[in-house]
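Complex shown without one protein chain; remaining protein chains in place.
Chain naming follows the written order as A and B, and within any one chain the residues start at number 1.
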Amino acid sequence: MTTTETLRRRVQLWFGPQHPGITGNMSVQAWLEGDTLTQGITHVGYLHRAFEKLMERRKFIQSFPIVCRICVPEPDTNEYLLAAALEELSGLDREVPEKALWIRTLVLEMSRLAAMLQVLGGHVGSMGLGVVPNWTYTLRDYVLDRFEELTGARVYHMYTVFGGVRRDLPEGFAERMETEVLAKIEAKLPVIDNAIFDSSVFRKRAIGVGVVPEEWADEMGISGPVVRAMGIPRDTRKDFPYLKYPELDFEVVTTTGSDIYARAWIRRQEIAQSVDLIRQILRRMPTEGPYCAKLPNMLTWTIPPGQTYVRAEASRGEMGYYVVTDGSDKMRRVHVRGPSYVHGVSLLERLIPGTNIADLSPLMVSLQTCPPEIER
Amino acid sequence: MSLKNTLAPFSAWMQAFSKPFTVPDEPGVRPGAPRYRGWHINDRETCIGCGTCAEICQNVAIDMVPVDEPTKGDSGLRPKVDYGRCCWCALCVDVCPSGSLAMSNEYVWVDHDGDAFRYTPGVDEKPWDGAELGWRKDEGFDIVDHERVPMGHLDPEERIHTWAEVVVGYTEEEARREAARCVECGLCVAACPAHMHIPDYIAAIRDGDDVRALNVIYDNNSMPEMCGKVCTRRCESVCSIGVNGDPLAIRWLKRYVTERFDDLKSVLDVDVERVGEGRKIAVIGGGPSGITVAYYLAIRGFEVTIHEALPQLGGATFFGIPKYRFPMPSLEKQIKLLEDAGVKIVTNHRVEGDELRRMLEENDAVFIGTGLMKPYRLGAEGEDLPGVVYALDLLRDKNIGREVEVGERVVVVGGGNVAIDAARVSRRLGAEVTIAYRRRIVDMPADDEEIEDAEAEGVEIIPQAIPLRVERTDDGRLDFVWGPAEMVPSDRGRPRPKLIEGVEHHMVVDRVIVAIGQSADHSWMPPDIAEKVADAKGWITVDHNGMTGHRGIFAGGDLVNDTADAISAIADGLRAVEGIQRFLGILPEREETEPEIPVITVR
Partner (left out) sequence: MKTIIDDIRARFSVEWEHEQRADLAQIGVAPGTVVPLLTWMKLHTPFVQLNHLSVVDWLEDGEFQLTYLLTDPHGHRSLMVCTRIPREEATMESVHELWPQAVTYEQEINEMFGIHFPGSPRQGVPFILEGWDDLPPMRRDFDTVAYMHAHHPSRPGREHVDPRVYVGKVFGERGYLHDDD
């Protein structure tokens, strides 16, 4: 056997389930020829806590502390969608007060911001550039400080609930948001740009790598930064407007290239967009009025039979909740459709052949896979 | 690759001179946010042990553990949190009906013992007890419903011209909605003298199963339609939802269900052995206690005869309570159930002379529930003048259909439900009515709603008014003379009224109606028996079986208890139902041991 033949032999490698890059506990069973991947299969289940099943056995109000756990970096999309689905099926949606709609929009944008800061750091972190994640994680922590102040918790907020939100905006919140978070992020962005987008290392490793063909977008239901990096202006906030987004002034960010660089760039732009949206929201939010509708006794609340699918734009793409009620005090079925379900399995597996092993981590990060939302 | 792309990343070095992001990791350096959800705190005194926190906890992290003696309105249980399961969602805090449970903003706690992270807040001392900051219940967010579904009432203007029922009753939709407010803690069960299965029938109403609800209700109350209309509802006074809101309308819910069915026998699922076949029981007095004894013994095969002095069963609920509160058809329905159960009813029959002795010989046991029929006297000069009448007599005459006349102007002396009834009846008879009461309105023993209804009907209430005397005026009317009182502290708890000397008020009226209470009358019993049954003052004490000092004579109702309401009478009746069976050896004698605490070992 010659040396070349040895090198070209097919090697099977388990990539994960410990954090590969920062996409959480999943693993890719990969086959290599030399350092080129020939095939990959996504394996999940390491974070399976049977959320959907648990919720079938719990009252509606008892389900609400569960859903945030479906995505650690961005729990609020889940909380909002569960509330939105059950409000729609129960008719409570007509009673959600104006202020609650604004606060919900705020919370969703804050969580998008926090998640995008995290993943932007991850983009470069997965290539071995540790300094940028230090910054972005700290900036994310500043967002979490405000979450702690608003919701009483840093990571699992358990804040958006049927009828509105659980607590009012604290006094002076907008000012602290501006000085403690938004200004600091804005000050840091140029430095981050220098360290990422102007870095020849990053450019070399990201441009032209992990290209997703545009024709996959429609049939596979690709969404979020991945689809916008193809130049397609697809954004649930615009396409299926919800909450106060129709009243806010923003454009869908797009670019071309559809590679890792393009996706990182979209996230960088959307961080700035989120900062701007949060300012708009805080400026326009009503100061008076209730923040939650009058709720019936949550221990005995029943919802008439029905089914619906609601969606919202998470930082990763379109997140959807399919909820079926049967007239009882529990959900008959709740099915969480996270963007990772497509991005992290079918799409990743289609992109892997031909990819260099060193690029697998950056590729997974650029698809922003969140394993718990795959296995729920 | 441009030069810029090569050099630009080096600008990161500039950051080496900026202030570090990190903070030192020392205790207290970074307190949790003002509404942070940290370790639990609980106010042991305010907590009522309703267990709603444990009920809502989706992680089953909360156990209720016995801490204090159970009382009416407080189970004595307190929540113990297992932090191995807690997810800090704080639903327990948001749902807490008493508002005692909260979370501190403390989040740092290190211990080598895993079991330490399981403690009873407010009972096991912790450094964060009494923390100022942390997650608290907030007014704008409520996950239980504190607002009662309003009950319709006839318009006051309209109702003083009619004897129709004042309370309209819940519709089906309203009843289901009201029932859905219940958190099923069960504290009400303790407060109800008869310990009715309240959460269970409310749950059945909520689920739309009225037949089940009716069966649960009749399981330990055979006059619930009456209770549904006029009960003193001690249950509602301890309702956990009532601590910070309107208590469940337990009475109106019972009323809703009991009114739904006409033929009770066909709906009730009775499944008891006829252990009393061949045994005879005499019941003297057809009030709530006697009816209870008769019904539950009759379905067990006992041959029961009720002897009633008035033309109709019901006792005080028949002759005392006005028909706009408890209409005749409702009472008749309850009596029909007795007849269907095989109870023999003898009305217009006052037991006298040696009859009781004969009954004792002919029956296996005798139950006495004759109530309090002798009104207290006013104790003021002029009370024997014509026109000074007793409320009980007035109400009875009206209820048995006699012509009653009160003139144009009436004063009622007293502050209990009987006084209010007399006042409202007088309003319907066309009189202007004033109530004179010795103490303050808040001290009135009458039901708050009754007081409100009376005032809405135009009854004037003069509090702190002490009757001095009644005089006859020249034109044949009555001059009711009263003096104002001031409230002075008393060593018996509530302040007592003290007459302010030298001030007299006059009120010219056609009737003075006395409603200051009543006492028992034992003159119908043979003296040698009466001696054993009652003490020298006329008080009757009974043992845990409801038996008096005379073997085979059981007693209950107003005669025996000091609460003098129908539901207590029913409770006495239930005690006698068991007591009589024990006395006859049908049931084993009760073991006087501590009640075994049902503990569910986890979950």
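Following the convention adopted for this analysis, a residue touches a chain if its C-beta (ideal position, glycine included) is under 8 Å from a C-beta of that chain, and two chains touch if they have at least 3 such contacts.
From a predicted model like this one, the values you see are computed outputs, not experimental measurements.
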> Of the residues listed, B:Met64, B:Ile205, B:Ala485 or B:Met547, which one is in contact with the missing chain?
Replying inline: B:Met64
> Thinking of the whole complex, not just what is shown, which of B:Asn42, B:Ser98, B:Asn220 or B:Thr258 touches the missing chain?
Replying inline: B:Asn220
> Pick from B:Pro156, B:Gly186 or B:Pro484: which residue touches the chain that isn't shown?
Replying inline: B:Gly186
> For the full complex, which residue in B:Asp115, B:Glu173 or B:Asp384 touches the chain that was left out?
Replying inline: B:Asp115
> Which chain A residues would touch the chain omitted from the figure, given the whole complex?
Replying inline: 44-45, 48, 50, 52-54, 56-57, 88, 217-221, 234, 239-240, 306-309, 318, 320, 322, 324, 332-333, 335, 337, 341-342, 345-347, 350, 375
>> In the complete complex, the non-displayed chain touches which residues of chain B?
In response: 49-51, 54, 62-66, 70, 75, 77, 82, 84, 114-115, 118, 184-187, 189-190, 195, 197, 199, 215, 218-220, 268-273, 296, 299, 574, 577-578, 595-603
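We adopt the following convention: only the chains that are shown with their structure count from here on.
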> Hey, which residues of chain A end up touching chain B in the complex?
Replying inline: 58-59, 61-66, 131, 134-135, 138, 141, 145, 148-149, 151-153, 156, 158, 164, 166-168, 170, 191, 194-195, 198-201, 203-204, 290-292, 294-301
> Can you list the residues on chain B that touch chain A in the complex?
Replying inline: 1-2, 4-6, 8-9, 11-12, 14-15, 21, 32-37, 52, 55-56, 58, 87-91, 94-95, 103, 135, 138, 140-145, 147, 180-184, 206
